[in-house]
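Partial view: only certain chains, each at its native spot in the assembly.
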Amino acid sequence: MMLVRLALVALVMVGALAPGLLAEQTPAPLAPAVATAAAPPVAEAAPKVDSGDTAWLLASSALVLFMTPGLAFFYGGMVRKKNILSILMQCMILCCLISVQWVLFGYSLAFSPGNWFIGSLDWAGLSGVGLEPFKDYSATVPHQAFMIFQAMFAIITPALIIGAFAERIKFSAFVAFMVLWATFVYDPVAHWVWGAGGMLRDLGSLGGALDFAGGTVVHINAGVAGFVMCLCLGKRRGFNGKTNPPHNLPFVVLGAAMLWFGWFGFNSGSALAANGLAVSAFVVTNTAAAMAGLTWAVLEWLVNGKPTIFGTVTGAVAGLVAITPASGFVSVLPAILIGIGVSVLCFLAVAYLKPKLGYDDSLDAFGVHGIGGMWGALATGLFASKLVNDAGANGLFYGNPTQLLTQAIAVGATILYSGVCTFIIYKVLDAVIGVRATEKDEVIGLDLTQHREGAYTILE
Amino acid sequence: MKLVIAIIQPHRLEQVKAELYKAEVNLLTVFEVLGHGRQKGVAEVYRGMKETGNLLHKVCLEIAVNDNFVEPTIDAIVKGAQTGETGDGKIFVLPMERCIRIRTREEGTVAIG
């Protein structure tokens, strides 16, 4: 019911925005890329591939690909022994599924020049996506490099949602859900924010929403989808507000380390060049992650008497989430504030809000990525500075309150769109094939029942 | 004094513990075992080859009780563990001659609880 209401609000909001957007957008031929702001307005020479920039973008793409298995271990260590393989499988099958979807039509939907809402199918099968730079996205690296870098984002975003419905989803439904979600939710939202002509890239007199590496597209998008899914699916059986201890915390730490490592590619690679902006993004990414990890540990020390490694890496990941949209626009001291802020907010969400409201966001996909992404997107509107990135904008604290509004609109649009569409996809799938695992399967564990395999042997 | 050994489904442990508390049986020892019984498990497949070991995860409880507690203990276990499906497990009751509490070296009935 509440969700239906939300859907209505969303429709109204989108309806209200659309005409203005159309008016503003349609004529403007490929507005300068705000998020990918590295490219200076070059004179009309034939674009040349820069080997250093290409080296960094390829390295970054590899790093971001590595994040999804990282996430698999981060999440996989948290569940019970009988479900770890289901998590690993869900993450790895997304690597496979979305990689293929992306080259076939996903990239085209998200990035080919289309309308304000979505791209076209012109670039399906990568037709027209060649080894020359494509000026609108990356002036100094081959177009396919940009494409594959973006592919990695398209993979990890749906993977983040897994945390919300862990330990209780049917695998066949999972696959169907993800194909639909990637196509109908991720691809459009990526287009809005990063695609040539996308609606959030240029909000007319409001300027464009700033999202350097995916606060809205990746984290809010996935976090909200997770929230909707865990409400729809209901709690795990036997879940009584008490937590099951993570079955393998070292795996959680390993996953977090892989995420931190890969995130340098995620954020710094989003500069699409090995330049000062990439360096700045790298520095603030590391700083925000560190400060957030520290903050979470301190909060635990104060609240529970002892800091935990689980909390520390959760904080670090939250910090990485929050700095993501801001990483190309803020300097190091704001990064520290963003790190503190995100841990406070996510800690409250995870330790107080969740038990209070009683939803079963198994591994806190919403609590960390949803909340953290929202904070990050809004904080970008507070702390962004043209001194860091000339092609960006100033935020509230640098004299431009409008930017905060622009950010809020981007956040709101993403929340509504992701929430509503996820709900619709869920309902359709639940009617057609059923989304939740049977009680018996859930109790035996998804590894054995969904995949006919077990993670660890006992005897040999 | 008896030693009650119970082999149950892992996911019923919480309920069994809850029932035991109600029956005022608070002390117990638990470990993980593999059981081979009537229950047919899921046949696992690795790279196309079926694994037919067919040993299923179970949990074993060992509870030392005074004689008057045997019946309530059994009742509590059955209550907590019974699902009615194959694989629910067994309870074995063994005679026990002595029980010593290491901390105090107390012995006998008093040492059990």
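Letters are used for the chains, namely A and B, taken in the order the chains are written, and counting of residues starts over at 1 for each.
The rule is simple: contacts are C-beta pairs under 8 Å (C-beta built on N, C-alpha and C of every residue); 3 or more make two chains touch, one makes a residue touch a chain.
Keep in mind it's a predicted model, so treat the numbers as computed, not measured.
Undergrad: Would you mind giving the copy number of each chain kind in the full assembly?
TA: A x3, B x3
As a working rule, only the chains that are shown with their structure count from here on.
Undergrad: Hey, which residues of chain B end up touching chain A in the complex?
TA: 11, 14, 32, 34, 41-46, 55, 57
Undergrad: Flag every residue of chain A that touches chain B in the complex, lowest number first.
TA: These residues of chain A touch chain B: 82, 238, 443-444, 448-449, 452-454, 458-459.
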